[in-house]
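Below you'll find the structure I mean.
One protein chain omitted, others in place.
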Amino acid sequence: MRRDIRVQTEPFDVGGETARLSAGDHSIGAVASFVGLVRAHNRVGDEHAEIATMTLEHYPGMTEKALDRIVDVAAERWSLQAVTVIHRVGELHLGEPIVLVLTASAHRQAAFESCQFIMDILKTEAPFWKKERLPDGSERWVDARESDGKAAARWLAGD
Amino acid sequence: MRRDIRVQTEPFDVGGETARLSAGDHSIGAVASFVGLVRAHNRVGDEHAEIATMTLEHYPGMTEKALDRIVDVAAERWSLQAVTVIHRVGELHLGEPIVLVLTASAHRQAAFESCQFIMDILKTEAPFWKKERLPDGSERWVDARESDGKAAARWLAGD
Amino acid sequence: MIRIRYFARLRDQLGTAGEEMADYPSTIGELAANLAARGGDWGEALGGTVLMAINQEMVGPDAPLKEGDEVAFLPPVTGG
Partner (left out) sequence: MIRIRYFARLRDQLGTAGEEMADYPSTIGELAANLAARGGDWGEALGGTVLMAINQEMVGPDAPLKEGDEVAFLPPVTGG
């Protein structure tokens, strides 16, 4: 299985990455993707606070290992031809893409499920942290969501 | 909810469609997508026959109505900001994209599930038909897959 | 008068994309049975699994026919 895992400050090109993932491999019938974006309201129980910018911190070295491990597990569980995971770090503005996950398989169910799996596990195991800056200039670390823990746990319970 | 439903012979631009879907709407935190491609082996129980090209036929008028109906149901079931469905018709070559489904929501689970729902129902209810041409020039209509019927049925069983 | 359309594999089997019919039964299911009763390719094409639509909406066999309807017989779909 081909894999491409990147942690970068630059934006990514969804169309280019999708084309690259499947180029020349005619056994691929399905490409599922997920793009996570910086959205205006991000805090649990505080849906009315608009954010201005977001800063993504990570643990260099460990992050790449963690993403690689997650992709290993996906590749054991589903029949996949290729996986791309790109996660941005640094300062991001409203509406900007944060993360891209692409999975390619012969069949759509494997592509869909593995893409969702990678996102769910990434959300609870990959060492990234978000800090929001509000329009008044104040900053705060984003709290982990309980729903993310539950989403990850359902894959471990054997579906 | 914004929607864009197209049946066309031309290729589509995954990156451009993804950017357009979410442009200017900062309530969107998640975009899920699916791209279906023409793959080399397509017949149930006949995995060794390579195909040369594929022709997609549809029922003009009814197809658009069927896609619109499917998107209606998705929009009732999940909280969505925007949906794009583009399905190509006419002659397509190996590796070319056939269908694009994009769903945008505040949260990833709604985006993932609605994208998969739209594909599963499209596969059994939208009037498209595939005809394969093999390298020896012979043509054959693709058989419907039992697994597609099951994938669609699970959504109707109320999960 | 109703207009009947045949698509994809059905059209190839029947050798025609459609026909018009002045005398037609009361339901689409009866129409399908009448067409299948023509025998040969018709029996084979319309005797198996076939989807039915009236005015571009999927319907069941009990759906009534009325003057001016666009009726369609469709093989199981294989898009996506």
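Lettered A, B and C in written order, each chain numbered from 1.
Here, contacts are C-beta pairs under 8 Å (C-beta built on N, C-alpha and C of every residue); 3 or more make two chains touch, one makes a residue touch a chain.
What you see is a predicted model; the values in this text were computed from it and never measured.
A.B. asks: List the neighbours, among the chains on screen, of the chain that has been left out.
C.D. replies: Checking the complete complex, the chain left out touches A.
A.B. asks: From the listed residues A:3, A:26 or A:131, report the one that touches the chain absent from this view.
C.D. replies: A:131
A.B. asks: Would you write out the residues of chain A that touch the absent chain, in ascending order?
C.D. replies: Against the missing chain, chain A presents residues 36, 56-59, 61-62, 65-66, 87, 98-99, 119, 122-131, 141-145.
Assume only the chains that are shown with their structure count from here on.
A.B. asks: How many angstrom lie between the CA centroids of chain B and chain C, rounded to a whole number?
C.D. replies: Their C-alpha centroids are separated by 26 Å.
A.B. asks: What whole-Å value do you get for the distance between chain A and chain C if each is reduced to the mean of its CA atoms?
C.D. replies: Using C-alpha averages as centres, the distance is 48 Å.
A.B. asks: Which residues does chain A have that touch at least 2 chains other than itself?
C.D. replies: Only 108 qualify.
A.B. asks: At least two other chains touched by the same residue of chain C: list those residues.
C.D. replies: 80
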